[in-house]
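Below is a structure I'd like to ask you about.
As you look at this complex, bear in mind that one protein chain is not there, while each of the others sits in place.
So, chain A:
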Amino acid sequence: MKVLVPVKRVIDYNVKARVKADGSGVDLANVKMSMNPFDEIAVEEAIRLKEKGAVEEIVAVSIGVKQAQETLRTALAMGADRAILVVAADDVHNDIEPLAVAKILAKIVEEEAPKMVILGKQAIDNDMNATGQMLAALLGWGQATFASEVVVEGEAAKVTREVDGGLQTIEVKLPAIVTTDLRLNEPRYASLPNIMKAKKKPLDEKTAADYGVDVSPRLEVVKTTEPEARQAGEMVPDVDTLIAKLKEKGVV
């Protein structure tokens, strides 16, 4: 079967986001960008399914600015077979909303006919946690979100999900949407030879207009502000002092 893996280019998870002084957003100029960590887990899972013989082809897709082709090259270097870049924005500060992304992905699914789409459960920039569920809705497919284990069994996948109460295991008919949680796997690093090889793998370039999808936002950003900073506290020398302080505050 074929698997589609959407990947997003986001601020690197080690970088602390800074709000622009004019309140218009988070400053992404000259900031280190990387593949969204949950999407790395999605790529890794697709590769493992391929290594197990359950998957023949892995197609990586990215929707955003042109520079997202670097993210796609990373996916190709990890082990994806080919890539599709959909240019939908010309400024990195212009985040394409999950609904629009899901609409473009739905069109690509029509063309590519994968049996499974594996996405990260959330992008660490907008923290929306929505694209996979929205794509499942648009396609009328079943969804298995927040996966910590995926087993493909014939025409279904058995997926263990991380939920508030612990773990839930469900079976979802294929074709289906899977979104990844942190414990699904540990993504591999691309080796240097594979990075070289990835440069020769096919990467198609498209635009949102090619798919006839309007990507204008439904949510107008009114402003972006810094959260209230916490007051710096005090260091205590020992446990007794700590207990005294906590009693003073009335919390123990």
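Keep in mind that, in the parts below, a contact is a pair of C-beta atoms (placed from the backbone, for glycine too) under 8 Å apart; a residue touches a chain by one contact, two chains touch by 3 or more; residues count from 1.
Keep in mind that, in the parts below, contacts and distances are computed from a predicted model.
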(request) Identify the UniProt protein name of the omitted chain, choosing among "Energy-coupling factor transporter transmembrane protein EcfT", "Branched-chain amino acid transport ATP-binding protein LivF", "Ferredoxin" or "Electron transfer flavoprotein subunit alpha". (result) "Electron transfer flavoprotein subunit alpha"
(request) Could you list which residues of chain A touch the chain missing from the display? (result) 11, 13, 16-19, 25-26, 38, 97-99, 102, 121-122, 124-138, 140-146, 148, 158, 161-173, 176, 181-183, 217-227, 230-236, 238-240, 242-243, 245-246, 249, 251-252
